[in-house]
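Up next is subunit A:
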Amino acid sequence: MSAWFIALLQALLCVALAPLLVGWVRRVKARLQNRRGAPLLQPYADLHKLMIKETRVAHTASPLFRVAPYIVFVAIWLACATVPLIALDLPTAGIADIIVLVGLLALGRFFLALAGMDVGTAFGGMGASREMLISALAEPALLMAVFTLAMTAHSTSLVGVMEHHLTDGFLLRPSYLFAFGALVLVALAECGRIPVDNPSTHLELTMVHEAMLLEYTGRHLALMEWAAWIKLLLYGVLIVNVFLPWGIATVFTPAALALGLIAVVVKLALLGAALALGETLMAKMRLFRVPGFLNLALLLGLLGLLSHVILEVGA
Partner candidate 1 sequence: MAPLLLTLLPPLIGGLALFLVRALGTAGRLNLAVSGLTLLGSLWLAWTVARVEVVAGLGFRIDAFNVYLIVLTAFVGLTTAIFSRPYMEHVQASGRISVLNLRLYHGLYQAFMLTMLVALTTDNLGVLWVAVEGATLATVLLVSLYRTPEAVEAAWKYFILCGVGIALALFGTVLTYFAAQLVLDDTESGLTWSVLHAHAGALDPTVMRIAFVFLLVGYGTKVGLVPMHQWLPDAHSEGPTPMSAVLSGLLLNVALYAVVRLKMLVDGSLAATDTPHLAGALLMGFGLVSFVVAALFLHRQRDIKRLFSYSSIEHMGLMTFAFGVGGPLATFGALLHMLVHSLTKSAIFVTVGHATHLAGTQSIERIRGLIRTQPAIGWSLLFGVVAIAGFPPFGVFTSEFLLLTATMQTYPWFTVVLLSGLAIAFAGLFRHLHPMVYGTAPEGQTPVSANLLPVFVHLGLVLWLGLAIPGFLAEWLDRATALITGGGVL
Partner candidate 2 sequence: MSLAVMPLLQQFVVLLAALALFLSFVLLAQTRLVAAIHVFAWQGALVAAVTFTVALTGHAGHLYFSAILTLILKALLIPWMLHRLVRRLGLERHTERLRHPALVVMAGVALVIFSYWLVLPMVEQGLAFTRNIIAVSLALVLIGLLMMVFRHQAVAQVLGFMSMENGLFLAAVSATAGMPLVVELGVAFDLLVAMVLFGVFFFQIRESIDSLDVDRLNRLTEVE
Partner candidate 3 sequence: MSDSPLVLALSSLWLALGSSAISLLAGREPRLLRLAAVPLLGLAGTAALVAGLWTLIAETNASAILPLGLPWLPWHVRLDPLSGVFLVLIGLVTGAVGLYGRDYVRHFEGGRESLITLGGFSGLFLAGMLLVVLADDAFVFMIAWEVMSLSSYFLVAFQHEQAANRRAAFLYLLMAHVGGLAILLGFGVLAAFGGGFDFASMRAAELTPLWAGVAFALAFLGFGMKAGLAPLHAWLPEAHPVAPSHISALMSGVMLKVAVYGFIRVVLDLNGEVHWSWGVTLIAVGGLSALVGVLFALVQTDLKRLLAYSSVENLGIVFIALGLALLFQSTGHPNLAALALVAALYHALNHALFKSLLFLGAGAILHSTHERDLDQMGGLLRRMPWTGSFFLIGCLSISALPPFNGFVSEWLIFQSALQAWNLESGVLRSLVPIASAVLALTGALVAATFVKVYGIAFLGQARSRHVRRARPSPKGMWAGQGVLAALCVLFGVLPTQILGLLDPVAEQLLGTGVPQAGANGWLWLTPISAETASYSAPLTILLLALIAGAAIWWFKRRASWRVRRCDPWDCGFAAPTPRMQYSAASFAQPIRRVFALLFLIDEGQEQGADGVTRYRLRIADRARGWLYLPVARAVDSSARQVARLQSGSVRLYLGWTLVTLLVLLWVIS
């Protein structure tokens, strides 16, 4: 029972932490660019404002337009809830393994893209089209990276993977290296970060993610943005907890949980800083350079899988 309670707690924690991570990234970025930047908790304020504002919907929009935000938000939240954040073997983890997680993200993306096309404006379609292109290339890369871990652990459940990783300690696995690279690249693409997409611009012809949200206002927009932030958190947690699971609570004692929380927060903070640094150093690339970028990710994932099969298991 307590397990379920902790699972619920953790799920809520994801939702709660997501804006913080975004705020942190923005903050660090601002500092790196010699700006004062918005306060750390600005995202919460934004959400609150959007929630209370009146919501507008275009005449041309169909019911799907109004349903989509909830589905997107819920799908991504559920996905996030299945990722061990502070404690390891949670009952929620059994509901969905990594593949289901990817599937849930895809579900969210599906509705996001549909919502983008619903109003029938030029930008919406553009955004949807580009989003599907990016995801079409990113998803296999993601799955390849995930499969590498899964085949190493002989299990597709995240818990299994992490446990396996914890038990046989820190090994220099080339496969993990490749998988890590792939996962990072995919994360950048999927979360619409530089160099694939720029979350903080509405420059028409370069938008991807923002173009689909163009017609959203009020709470719908809030949910969409929030979902996007949760996704960022999700990828962050995936990266840090899968490759460096140390510190995560394996027993449900308050101390262990607290340690797990601190550990994950620190790890995420570092990752966020790295992301900010990267975004300051890199420039956004043209859309048709993105495939190259993602093919690299796919290649890395595949290499990871092969190097696992060939080097680490031995024929």
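These made the cut because all candidates are chains of the complex that A comes from, given by their letters.
Just so it is clear, contacts are C-beta pairs under 8 Å (C-beta built on N, C-alpha and C of every residue); 3 or more make two chains touch, one makes a residue touch a chain; residues count from 1.
For clarity, every value in this text was computed on a predicted model and none was experimentally measured.
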Identity of the candidate that touches subunit A (this complex; choices 1, 2 or 3): 3
Parts of subunit A lying in touch with candidate 3, wherever the complex brings them together: 51-64, 66, 70-71, 73-75, 77-78, 81, 94-97, 99-100, 103-104, 106-107, 109-110, 113-114, 116-126, 128-130, 132-133, 135-140, 143-144, 147, 150-151, 154-157, 160, 202, 204, 214-215, 218-219, 223, 287-288, 291, 298, 301-302, 305-306, 309-310, 313-315
